[in-house]
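Every protein chain except one is present and positioned as in the full complex.
Should a chain be cited, it is by its letter among A and B, assigned in written order, with residues numbered from 1 in that chain.
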Amino acid sequence: MAVTLRKSIPHIVMIAYVVIILLPFVFILFSSLKVNNTEIATHPFGLPKTWEFGNYKEAWVKAKINVYFFNSLYLAFSAAVVGVLLSAATSYAITRMKFRRTSNGIYQFVLIGMLIPGNVLFIAQYLLVQKLGILDTHWSLFLPYTAGALPFSILLISAFMKSIPQELEEAAVVDGMNVFRMFFQIILPLTVPALVTVFIVNFLGNWNEYLLSFFFISKDALRTLPSGMVQFRDAFQTNYALVCTGIVFSVVPVLILYAFLQRKIIEGLTAGSLKG
Amino acid sequence: MQKKLVSVLALSVAMSAFLAACGNNDNNTSSPSASESPSASASPSPSASASAPASESASPEKVENFTVSLRHIQITDAQKFRKAILDDVVKKTEGEVPGLKIELDGVQDSVNRFTKLPAEMAAGNPPIIFDVFGGAGDTQKYASAGRMLDLTPILEDLGLKDKFLSGVLDPFSVDGKVYGLPIGGNTEGIFYNTEIFQQNGLNPPTTWDDLIKAADTLKAKKITPFATGNKAAWVGNMLVNTLIGRVAGEGTSSGFITGETKWNSPDVVAAYQIISDWESKGYFTKGELGKEYADMLNDFVAGKAGMMFDGSWRSSAFKDDAVGKAIAGKVAFVPLPAVPNGKANQTSVNANYGEGYGFAADLNENELKAVKAFIKNMYSDEMQLRGLLEDGVLPSMKLSDDSVAKVTDPIVKQVLDVLKNAGASFPHFDSIVQSKVNAETENQLQKLIAGKAKPQEVGDAIQKVQEAENAAAK
Partner (left out) sequence: MKTTLKNPYVYLLFVVPTIVLYFLFFIYPMLTSVYYGFTNWNGLNTKDYIGFDNFVNAFKDADFRNSILNNVYILLFSCGVQVPLIVVFSLLISQMKRFQGFYKTTVFMPSILSTSVIGILWGYIYDPDVGLINNILKTFGMDPIYFLADTKWALVSILITNAWQWMGFYIVLILAAILSIPRDIDEAAMIDGATGVQRAWYLTVPLIKPIINVVIMLSIAGALRVVDIVLVMTGGGPVGSTEVMASYMVNKAIKFGDYGYGTALSIIIFIFALILTALYQILIVRRQEKVEY
């Protein structure tokens, strides 16, 4: 008896923790399906009396969640892809090509970026994109997102590339391969695990980014999900059911991704933080 | 470092020039140009590119297409009446100016005022036509920096200068030159729920004693006396402003920037003392520091509160087809009653003509033409009257009594009566003082509400910023 009790205490503690994590989601999910505020206020915990799926249609179109969603998706994706490719190319050049001292200098130079906390550069970047005339365009997010990922990505990918044996390339050179084919056909495929990790970290970072997207973009049609959601909340303040629907829309895709890629995501994010 | 930036800039400039060139080409194809006509292409002209500009200059009546950007803030459902007026003006203006296309860009009010416009002004590229506020923090600041178009010649041309109500152009003027035009006006006063007042046997809040009695009675019945939402404290500042005007005198607000009046003078502090007293008596919504402006209307519409102190623009919310339809017909508007021991004429009310349109400096001939047509169409008797009838916005220009008599909306009638019976008027200080002072008033009001500052401390703190800003302006 005492033993089983002692054994179950950790589980009870952990289940309490899990409930605290999940309860907000359940509350939001139920609220999103309720008719109006009164039903949320009077029956906060119960299932909705009638399932109001109409909220979802309304939020998707009226609140332009669809627009925010696709903006986020393509910006997060393209910036992550370009960031990974640029970092891979640079890492290749500085780890595999024969310009030792220059490479070392570049490497050190790029790593300075990891010392600077993100929001410190906020104002200067704001003034920069303003000067470049790209404020209020997607370029004003794409470029900082891509650039912001470089130091960490180069750090991780170079470490990985350094561990690839030289012999592979020697053989390739004998076969008469040029440097591009070597990069794309030999090195890149071998680096895929590192590239995937870097991609996930960058993608999630871009997908969730709020500060820049809120202040650099003011055209509603260009907003991304995090800033669009805040705008949406401010506009529909008092229609709780509708705002909860918006939250569901922005959370579910990430959770689905997480369900499929959880090991890779956990690995990537924790590795990301440790290197940083 | 500078070099690299310069080269990037040069590149982007080149890109935009290229894009602009493309745009022009697109436009040119719509107009009949010589190079497209079969005769031109058949004839052995020495160079096609040389003939094109020649033919352009040869035909003076050729229509050149161009676009003019227009920033407005009518983006929510509650502003649909105002947007309809804008759309009609835009359509009419486009019809009058050949080749003109007006591009609308709708942005939320505070985003435009506090984020977008300041950034664009800093970069020197505001839209050609834009929504702007009057006063030292907005129009006057931008105009002094040479960013806004001097409208004085246009107004003279169109004969508009004397059509505006007296004084309403002042917040939009610098050194006698006009840089912006107020679209309309409002006054801030008390909306009350007539049904709740009847049910509780209360007199309309037209005297100070009735007001206090109503507040105490409602409070005892667990109905909030005044709905409010001070997450952004401009909402509470409406009442502060009217109290300052009434208690300390009509000229108080305009004296702050000249140093004639002071925020920490006993009169102004007395106005803050009233707010402080009402706070401690629990007259305002609980948790008001977490509530938005929209919450104030919602609480009032839901019958959770008996009164709210708000701008007359809110009257259109209580129409049958608007957000406050639940209490349509049960709302009345009165000015703040006479405040005991007030220095001002106690029938004086607040009147604001703070928001309107401004225009970018350095326009080309076509853009100037478009701006002129826009002003002519927007600032007309017709549109002013429509604003009053459809949107409950008071005209900023002189309308005939016949026109005003067309008003049927009961609340708008009450608002007009309030202004007609007012012995004097005073503006809101937010259209007079510098933006940092205004920010400090919001900051300090919240401290007062939270019980973190006493009225005297509030006055002292704001006066300190006021003096620093006044000194910096010299």
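Annotations for the structure displayed:
Just so we're on the same page, a contact is a pair of C-beta atoms (placed from the backbone, for glycine too) under 8 Å apart; a residue touches a chain by one contact, two chains touch by 3 or more.
All figures in this text were calculated on a predicted structure; none of them were measured in a lab.
When the missing chain is restored to the complex, the residue among B:70, B:119 or B:183 that touches it is B:119. Interface residues of chain B facing the missing partner chain: 1, 4-5, 8, 114-115, 118-119, 121-122, 141-142, 145, 147, 231, 286-291, 435-436, 439, 443, 446-447, 449-450, 452. Taking the whole complex into account, chain A touches the unshown chain at residues 10-11, 13-14, 17-18, 20-24, 27-28, 31, 37, 40-41, 44-45, 86-87, 89-90, 92-94, 96-99, 102, 106, 109-110, 112-113, 115-128, 143-144, 146-148, 150-151, 154, 169-170, 173-174, 177-180, 182-183, 204, 207-211, 214-215, 225-227, 229-230, 233, 240, 243-244, 246-247, 250-251, 254-255, 258, 262, 265-266, 269-270, 273-274.
The rule is short, and it goes like this: only the chains that are shown with their structure count from here on.
Rounded to whole angstrom, the centroid-to-centroid distance between chain A and chain B, based on C-alpha atoms, equals 39 Å. Chain B makes touch with chain A in their complex at residues 5, 8-9, 12, 16, 75-76, 105-108, 111, 115-116, 119, 122-123, 125, 292, 294-295, 298.
By the touch criterion stated above, chain A contacts chain B in their complex at residues 126, 130-136, 215, 218-220, 231, 234-235, 237-238.
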